[in-house]
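Notes follow the structure.
Here's a slice of the assembly, chains where they normally sit.
First chain written, first letter: the chains are A and B, and each begins at residue 1.
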Amino acid sequence: MSPSPSAPDRQREEASALCRVIAMIHQRGWCDGTGGNFSTVISGAPLELLMAPSGVDKGALAPEDLIVVDEEGRIIRGDGKASAETLLHLAIIATTNARAVLHTHSQAATLLSRLPLLGGGKLGAGGQASSAEAELIGHLKLGGLEMLKGLEGIHTHAHTIAIPIVANCQDMRRLEQATRPHLAAAPFGVLIAGHGLYAWGDSLLQARRHLEILEFLLEQHWRQVLLEAVLAKGALSA
Amino acid sequence: MSPSPSAPDRQREEASALCRVIAMIHQRGWCDGTGGNFSTVISGAPLELLMAPSGVDKGALAPEDLIVVDEEGRIIRGDGKASAETLLHLAIIATTNARAVLHTHSQAATLLSRLPLLGGGKLGAGGQASSAEAELIGHLKLGGLEMLKGLEGIHTHAHTIAIPIVANCQDMRRLEQATRPHLAAAPFGVLIAGHGLYAWGDSLLQARRHLEILEFLLEQHWRQVLLEAVLAKGALSA
């Protein structure tokens, strides 16, 4: 009979798993320049969140480099600084079934987060410049793609997701409050304009899958927008 | 005298070879988010198909993770779920000389699968939106390229292939029936709209070569369509 692993063992395993996911994300160029932050829940009550510290290169993190924060974002174990964006991780965990949150800065997410789509896949007026900080700008609508089925609960390509886009803000409390109402209905991802993507899942494995799916869909979408514009056909709308 | 390998040994070798091909495909970003599926015939009569299970990350598959299915797509060895798309693998094997089938979700294949070309490389009207599910939308025509010679039986660049594009459908039986009539004449590959590419060959090695060639041609074609559109010259048509 093999006993279930002890809490320290389990935490060590989860730290290793998180480091492997972060290394994959870094290798793909989604968290350059110490950007991005990544967390996984290791205790529900009281809430304990294992995460990468702020301001360090994400290319070579070891399990012992990770920190543990509580439900207020205060460090309870480990050395380093918690990212100010921990508040968004906590809001996502509080309002969805997320147990892991992965925040990336990819080219496609950054580009499309500034191109709000107002309905039906058409490019609308009113970009970030005209939006107040920490307000919902609109939704990026993506549809018609088999890869959507990689998002939990979607069983057909004939589906359109609407990823909320929130105007960026350096006051994390305001940004969190502006984002929170849109999380429950979001397709496991939200865009902060000019900033990047937050993706999540009910496990680290699922969060990773959702991240890969959303990044694929965003990369696909910007090429589609480009091609559609140069062909001026409009035939590819979601 | 070295005896020929026993059946279990041979299957172990084929499982290792398939895992190496899947790892290469994953590394290139052609099967993100647990997408894609991959199979190779290990017995012809009765038919036994070695394949990756559905819904798992394709980045770290070991030979013992693979499953074996029969001619109806039922699992006969191994743990895991067979992909619903196994039906398409079986249809390709039944109607062509394929002994291996590789199904990918690349950016270029997804993009071009929604851009039906109606003859001569020109972009025609009538995208996926206006097509019924599980019907042939058209063919993507590619020509004039030396890399075409990487497809078995093509000996000159002065050749045009026509890759069938079939509208996507979640009823795999219907999708298989819509695709089946177009397989024998297809250039070792077929596109499912908004979904991806199926490529095949008479061995795993040849299937891999055909996949690389078709993905190269698709990546080339979308850049060509883009450049041709912005230059408005039409000089690059196939």
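Convention: a residue touches a chain if its C-beta (ideal position, glycine included) is under 8 Å from a C-beta of that chain, and two chains touch if they have at least 3 such contacts.
Just so it is clear, the structure is predicted and the values come from calculations on it, not from any experiment.
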item	value
Per this structure file, total copies of the shared sequence (2 shown)	4
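Here is the rule we use: only the chains that are shown with their structure count from here on.
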item	value
When chain A is superposed on chain B by its C-alpha atoms, the rotation angle in degrees, nearest 5	90
Distance from chain B to chain A - Cα centre to Cα centre, in angstrom	31
Residues of chain A touching chain B in the complex	24, 28, 144-147, 150, 155-158, 205, 208-210, 212-213, 215-216, 219-220, 223-224, 226-227, 230-231, 233, 235-237
Of all residues in chain B, those that touch chain A in their complex	29, 32-35, 57, 59, 105, 107, 110-111, 114-115, 123, 125-129, 168, 170, 192, 194-196, 222, 225-226, 229-230
